[in-house]
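Taking it in order: structure first as structure tokens, then the write-up.
For this view, one protein chain was removed and the others were kept in their places.
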Amino acid sequence: MTNNRLVLVFAVAIVAVLVAVPLFGSIYVVFLANMLLMYAVLAVGLDILLGRAGQFAFAHTAFFGIGVYTTALINNHTGLPFVLTIPAGAAVAALVGVIIALPATRLRHLYLGLATFAFAEVAHWVFNNWESVTGGANGLRFQPQNTGFGTITNDLQAYPFVVVIAAFMIWITRNLERSQLGRRMEAIKESEAAAHASGISVTRTKAVAFTISAAYAGVAGGMYTLFQSYVHPDVLGFDTLVLILSMIVIGGLGTLPGVLIGVVLLGLMPEAMRGLKVMQELLYGVILIAFLMFMPRGVWGFFGPLIFSRSERKPAEDKP
Amino acid sequence: MWTLFIFQGLAGGLVTGSIYALIALSLVLVYKSTHVINFAGGEFVMIAAYLALFLLVAGGLTYWIAVPLCAAATFLLGAVFERVVLTRIQGRQRPGQNVLVAMVIATVGLTYVLKGIIRPFPYADEVRTLPPMLESGPIFIGNVVITRQDIAIFSIAVLSMVALFVFFQFTPLGRALRATADNPRAAALVGIPVRRMRSFVWGLAGALSAIAGILIAPKVLMTPDMGGLIILAFAAAIIGGFTNIPGVIVGGFLLGIVENIVGLTISTNAISVTPFVVIIAVLLFRPQGLFGGRAETKKV
Partner (left out) sequence: MTAPLFQIDNLHVRFGGLHALQGLWLEAEAGQIHALIGPNGAGKSTTLNCISRFYNPAEGRIAFDGHDVLSLAPWRIPGLGIGRTFQNIELCMQMSVLENVLVGMTPQIPGYMPFFPGRKRREIEAKARRDAEELLESFDLLADRDTPAEALDYGHQKLLDLARALAARPRLLLLDEPAAGLRNQEIGHLRTVLRRLADQGLTIILIEHVMQLVMGVADIITVLNFGQRIAHGTPAEIREDPDVIEAYLGQGDHAAD
């Protein structure tokens, strides 16, 4: 089968699954699908920064939280439709992203990772303690979101919107991949010297990557408010960060199909392990380590080249 | 009143700070030798503390026996993890960025494994603490209170650091380790078994964590999640400039003091966020730490 046919088959399969879920799945399955779609946006957003631009920054859950609280608060107070509240949440997250990006571009590797991780933890602490705004450790309840034609009151009603938003974000990612901006990001990851010598402002490109990544997290935060009814700061902390990170590393850093595979694998893993309550934590760690040991380039790095052969390009012209 | 706060903070801070310095040292040790950040450092501490609890309470052993046993156990844990998992992830080549990230995430995976191992045990369901090393009984220095235990903790921590220094400067094994950290290829050419050195360093870091764990357990209450204190070690290391050993030690003491002062003057709630704020502040204004230094002629 040619590569293009394979892609078509996979696309059809994915669409089929997406359609089957609300038709044949229980309400819990629909909830799961909503969660996975949200994680997809989160993971893809983080991958833009880590996998494409090569910046190991871990402030993602902070922006996720900002998106959740902003969207929820605007909605709770004004009841504006989600097509306004979610972009608002994303915009605030992106704004904070820009503010963080400016000092962050001065840091590298270890220091960048630690500084951004520290920021995420400070944000987590703020979410937990700023009771007047976020509800603190009691959490924040969401009013049902407005679609412009009515409100969303359950997972099933939220589902089509969640799908559309996720599809849109992934489409944007695809465009980014193939654009000069995407190439600039990859260039600064591969060789900063070559980037400078090619006219790329490494600082600006890093800042753009940061902002875009934060915006994605903000959108995911908005998605969360669509199908959940409240948020507690617990989901905005270190464990979630590790989960998203695991998704992209195990799926395949820097590759869109890989990241999506990672989302499905690690998003469904807690479900698969539901019966083993006590062992969950241990198993999660073991599986994480096992994947890293045996598929260090991720599932996609491992299986991708096997499934999609390279032999189907146009025959190369003979070299003189 | 304020001076009392300062001095009390100073005294208490020196004690906890000495432990932070020790954990930070084990972090930096691993980083300098293998370029890997050991996120599971805190869980090594936790495992050692629980193991000590078991040996002391259920086994009825004394500290003199329990401590070396724990240290040996965590030594093995570190060395085996390095040999089995990390070596495998690294493969044959020098670790590039992606591989290093994978190794770091592997250490994160290890935190879940270690927490997952301890949590099912009946010991872990309540908050515990280790039986005291010495009879308690406060000692007054001026208006400041510390316990005999505190003095013991401080002394042991400092002694460990001195021992470490002696080991690295004056023993053949220590010198071989430094050579490996400095230039693995040259070390291999001279006949140093580089792979074994890496495992040894991880083991050593594990053993250090054990000592730190037993020292800190009386001061923090023991839970399977106590490994979160690794962030304090990170903060200490960053204050010190991460690769500068004396700086890291000073960083540990400084952090302990700052933490105590924050707790006494602002609120206990603010204590948990202090190390993160410190990290951000240092990296924002003086990323090389207090003791790093870098001439800025190069822009790239």
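For the reader, a short list of remarks on this structure follows.
In order of appearance the chains are A and B, and numbering begins at 1 in each one.
Simple rule for what comes next: contacts are C-beta pairs under 8 Å (C-beta built on N, C-alpha and C of every residue); 3 or more make two chains touch, one makes a residue touch a chain.
Keep in mind it's a predicted model, so treat the numbers as computed, not measured.
The chain that is not drawn here is touched, among residues A:Val21, A:Leu114 or A:Ile200, by A:Ile200. Hidden from this view is one chain, which touches chain A at 172, 175-176, 178-184, 186-187, 190-191, 193-202, 205, 208, 313, 316-320.
Just so we're on the same page, only the chains that are shown with their structure count from here on.
Across the complex, chain B is touched by residues 50, 54, 56, 103, 106-107, 109-111, 113-115, 118-119, 121-122, 125, 129, 192-193, 196, 242, 245-246, 249, 253, 278-286, 288-289, 292-293, 296-297 of chain A.
For chain B in complex with chain A, the residues that touch the partner chain are 31, 37, 85, 88-89, 91, 97-99, 101-103, 105-106, 108-117, 119-120, 231, 234, 238, 242, 269, 272-273, 275-277, 279-280, 283-284, 287, 300.
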